[in-house]
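A single structure is presented below for examination.
Heads up, one of the protein chains got dropped from this complex, but the rest are sitting where they should.
As written, the chains take the letters A and B, and residue 1 is the first residue of each chain.
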Amino acid sequence: MTLTMRNTLLVVAVAALYILEGSTTFWIFSGSWDSALKMISFALIGSIMALGVNLQWGFAGLFNIGIMGFVALGGLATVLISMPPTPGAWSAGGWQILLGLALGAATIIGAVFLFRSLPKGRKRSALILALLIGGFFVFRAVFDGGVAAVEAINPAATGYLGGLNWGGDNYKANGWLTIVAWPVGGLLAAGAAWIIGKTALGLRSDYLAIATLGIAEIIIAVMKNEDWLGRGVKNVVGLPRPVPYEADLQVDPSFIERAASLGLDPVTASTLYTKIGYVVLFTIVLLILLWLAQRALQSPWGRMMRAIRDNEVAAEAMGKNVTARHLQIFILGSAICGIAGAMMTTLDGQLTPGTYQPLRFTFLIWVMVIVGGSGNNFGSILGGFLIWWLWVMVEPLGQWIAQVTTAGFDPDHWFRIRMEDASAHFRLFTMGLVLLLVLRFSPKGLMPER
Amino acid sequence: MDILNALVALANYVIVPGLAYGAQLALGALGVTLIYGILRFSNFAHGDTMAFGTAMTIILTNGLLALGITFGPLPTALLALPFAIMLTCVLVLVTDRVVYRFYRAQKADPVILVIVSMGVMFIMNGIVRFTIGVRDIQFADGERFIMSVPTFKKLTGLQEGLAIKTTQGITVVVAMIAVALLFWFLNKTRTGKSMRAFSDNEDLALLSGINPEKVVMVTWMIVAALATTAGVLYGLDKSFKAFTYFQLLLPIFASAVVGGLGNPLGAIGGGFVIAFSEVTITYAFKKVIGYMAPGGWEPDSLVQLLSTDYKFAVSFAILIIVLLFKPTGLFKGQSV
Partner (left out) sequence: MSEPFLISDKMTGGYGKGPDILHDCTISVDPGEIAVIVGPNGAGKSTAMKALFGMLNVNKGAVRLDGEDITKLTPQERVVKGMGFVPQTHNIFTSMTVEENLEMGAFIRTDDFRDTMAQIYDLFPILKDKRYQSAGELSGGQRQQVAVGRALMTKPKVLMLDEPTAGVSPIVMDELFDRIIEVARTGIPILMVEQNARQALEIADKAYVLVQGRNAHTGTGKELLADDEVRRSFLGG
């Protein structure tokens, strides 16, 4: 079997999984195109994240397990761009918050400046310490006041700064702003990646892993607790969307007419229409990013990246600045994760910081990359689709297994109850098993790097 | 000025909890650092190993309680602990045999082992959820306090009270015993010394006839014991929840790195550094300063540097500072 044939077969097989989900109720499939399209949207987002991680791991050997944090930052960007500003929030305390943050940043920059410009010694340490402590209290004094003022504005509905959408009460009309938020999400993630990369790159790979794990937890903690920023665990709901609302379509005469001509009732047609809309948008983003990634990979820059990955010492001896190159690709990969995160929040229509779980947003993406084939962009996409399907379907699969294995038992036999109970936890176990099996028996993944 | 009351308040809210938390982190970090020293990778499944050991302890404790066996004033979990350690030993040894040994024979890159440990983490997490679920579980029984606030106040006549929970006392005592046993083993026994030799210089250890598989096996057994003990102590002191144990990875790794990966003494030091930083920075000093300040000067605000929600940020910040300025850790670890 040639490589092309094998790859084609793999693509066809994965596509079949989704088609079956949409078309048949046989076995564990739901037979709902609505569900299949929703799965495809999420699989597209997962693939984009996998693409970003593959850039870092497959092309540069960087071990990032803080994907969740970058994804969450992307989500935050969607709120910051597409929601309307809370009336009065900026004048009440918004500028004060910004001033506080600026003071905080100035303190850190000042400390770095002192560290660089003064000779080493006790005097330097004392000065830096004094600056940091003093700066911290000034920062808190200014910042806290602003935060209190902003959070006091109608806390049940807003209590946060809001975003940049100028539509006011009619902000949902500017739905296209969410698309603007996607690259902005990438920028936010890139900024965080720059900070973390500056500190942890160049040390051994485990340290980057631990540092990224940490930054992700902190980003989530900030998003959960800084209510002025994104309402924290109170969530931001009702984000505008880049595709039309079902309710609007259902009252649009031309749409009803077109739906009727296809033999669909308006309700079904409208849900399918919006879902397909998302799929089309996400596919465009995926294709653009894939094209860019492939271009980058085949450029001299990409060749150099892989040369560095394969032999860091030799590359360094040839005068390549390994750490700087690593920083570039780390930022790029994280930015892609940020874009995907913004897309996901757009799809959800709400920002819910409490739902960001590392197993779902970091480790699952890793399974996608490893299973798909690290170092191969197409592999990452294949892995994204396959693993997302598995992630969703493992639950019905677990229920099916519980049914089959317990068929001979009474409905209230302890074994039956136990199995039915356990099927809900089947997911993590399966993901771990898949990861270990692939690493052991096919470490290059389904689509190996050429 | 009321130094005595200030000190008591400080002890009650910072020193006692910090000591207990530090001891728990130290035990966790010891496990991470031993794996790093001998098997040479950062084990991301460590948090879930702790969760597994604790889950086993809870199940066994429930069994003991059902049989009517308790441990008097002490938590029954302590009786179940040795058996849970054995079960955890079996789990990690089977994992090593089925998973890690293959990569060891291949002399795989450490980062591959880290990814593998991620897969193991998933599976262990799944097992824990299978066996005990995702609920928050309190399993401390017996006497609740060694010293309660009213008793302390009656005893000393001070305005401020000091409470020492039984679980805090047990944590410190058990951790001290575990650390003493570990160091006795590493420094005084032949097997322990061979572990240190292996960690120090693998090639020379092989030349000296040290059997690597035996060293690895003993290491896993010790790690299982440390992880289970750390997990049970943490769970007794706070509560058990599978996801919390995963989140403990960050402060535990921070402790191990801050102390110097591969260095057991460093892991202990790192554990206390991280724990006390977390507790101090997230504690509201209003009361303490209130006692210290001259009358009428009590602060209005809480004087809390960071809210407790950001305790991860504290361990993380310390980790970053150490990585920036002293990547081998405060106590000199193996290598960067």
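We take it that contacts are C-beta pairs under 8 Å (C-beta built on N, C-alpha and C of every residue); 3 or more make two chains touch, one makes a residue touch a chain.
This one's a predicted model, so the numbers in the text were calculated from it and none came from an experiment.
Student: Quick one: which shown chains sit in contact with the chain that's not drawn?
Tutor: Missing chain, whole complex, touching shown chains: B.
Student: Of B:Q106, B:Q138, B:Q159 or B:S208, which one is in contact with the hidden chain?
Tutor: Of all options in B:Q106, B:Q138, B:Q159 or B:S208, contact with the hidden chain holds for B:S208.
Student: Please identify which residue in B:R196, B:K241 or B:K326 touches the non-displayed chain.
Tutor: Considering the complete complex, B:R196 is the one touching the chain left out.
Student: Give me the chain B residues in contact with the hidden chain, please.
Tutor: Touching the chain left out of view, chain B contributes residues 190, 193-194, 196-197, 199-201, 203-210.
As a convention for this text, only the chains that are shown with their structure count from here on.
Student: Considering only the defined contacts, which chain B positions touch chain A in the complex?
Tutor: On the chain B side, the touching residues are 41-42, 44, 99, 102, 110-112, 114-116, 118-127, 129-130, 133-134, 243, 246-247, 249-250, 253-254, 257, 261, 305, 307, 309-310, 312-313, 315-316, 319-320, 323-324, 327, 335-336.
Student: What part of chain A is in contact with chain B in the complex they form?
Tutor: 61, 63, 65, 136, 199-200, 203-207, 209-211, 213-215, 217-218, 221-222, 224-225, 357-359, 363, 366, 370, 421-422, 425-433, 435-436, 439-440, 443
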